[in-house]
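Input: one structure, supplied below.
All protein chains but one are shown in place.
Up next is chain A:
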Amino acid sequence: MFSQYFGQFLLNKSFITREQLADALEFQQSVHVKFGVIAIEEGYMTPLQVEEVHEKQKQVDKRFGEIAVELGFLTDEQVQLLLSNQKQSHLFLAQALVDRGYMTIQQFSDALETYKKENSLSDEHFEAMKNGNIEKLITNTLDHAGNEKFGKYVTLFAKNMIRFIDDQAYIEVSQEKDLENDWLVYQNIIGENPLFTAISASEDVFLTIASIHAEEELTEVDELAQASVAEFLNLHNGIYLVNMSNWGTELHMRPQEVVKDATVLGESYKISVHTQRGVFHLILSDRPEQITLNPSMDSELV
């Protein structure tokens, strides 16, 4: 997880090119072994049990190890052992970059230090990020206002992207103004802390998300493809509602809507979500009553 964010930093600082980063990440992915796979390899779990935990992860916001322990598939000690095998995946990125001659070990190490300084990270925070702590990574990625208003939402979205759609996905704050894209899916969350939530994507990326979530190849944005992306947003928002309810805030959702060629107008917070098949945007506003769409829709937004 950290590799995607640190790799982007290396790219932004011109340490490496986009092609070199893609190449190194591809290598890293090829050697990165997932938690469930290690658990099977170690003989702790059966493939069916791993599948059951993955299914459960689509319903509740919990880590693989946590669910596996709850279901009695793993002990706490086994989880710790497996985690230590999985940590430090950024070392594979370092290995890939150095082996290919894109960077020296010294340059990589210096870049890590620069990243830590530029982000004013404590040793503890940085260590947690390197070990794949997604909450720390997202806190570091969002600005102050973003963390304050949308931190919990975006952290969960980053997790659900990895769980449902693309395990290499990473996010960054977008500075783009009025985003116009081929397809927009939106859903309002109502209650004490209302939220406008939307996914804005090009047709290609929309179809990619739709196909992955529907578990079948979809080649045109028909009713099924629209329902698939809308359901992904709905599932994510549902888990968010459960989390918020557990923290004492009851919220409700409005039905999702899918519209073509629409722009979201009004003050909103935009997140670029990078997947292996392209970028889409997550658009959020804590003042849904001020959000309008252009062209305007027949149905009311709030």
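The criterion applied here is as follows: a residue touches a chain if its C-beta (ideal position, glycine included) is under 8 Å from a C-beta of that chain, and two chains touch if they have at least 3 such contacts; residues count from 1.
Everything that follows uses one rule, which is that contacts and distances are computed from a predicted model.
When the listed names "Maltokinase", "Peptide/nickel transport system ATP-binding protein", "Response regulator" or "Heme exporter protein B" are checked against UniProt, the chain not shown comes out as "Response regulator". Interface note: of A:S228, A:S268 or A:S285, the residue touching the hidden chain in the full complex is A:S228.
The chain that is not drawn here is touched, among residues A:V242, A:V259, A:V279 or A:L293, by A:V242. The chain not shown here is touched by just one of A:A214, A:V259, A:V279 or A:L293, and that residue is A:A214.
When the full complex is taken into account, the listed residue touching the unshown chain is A:E250, out of A:E192, A:E250 or A:E267. Although one chain is not drawn, its touching partners on chain A can still be listed: residues 52, 55, 58-60, 213-214, 223-224, 227-228, 230-231, 234-235, 237-239, 241-242, 245, 250, 252-255.
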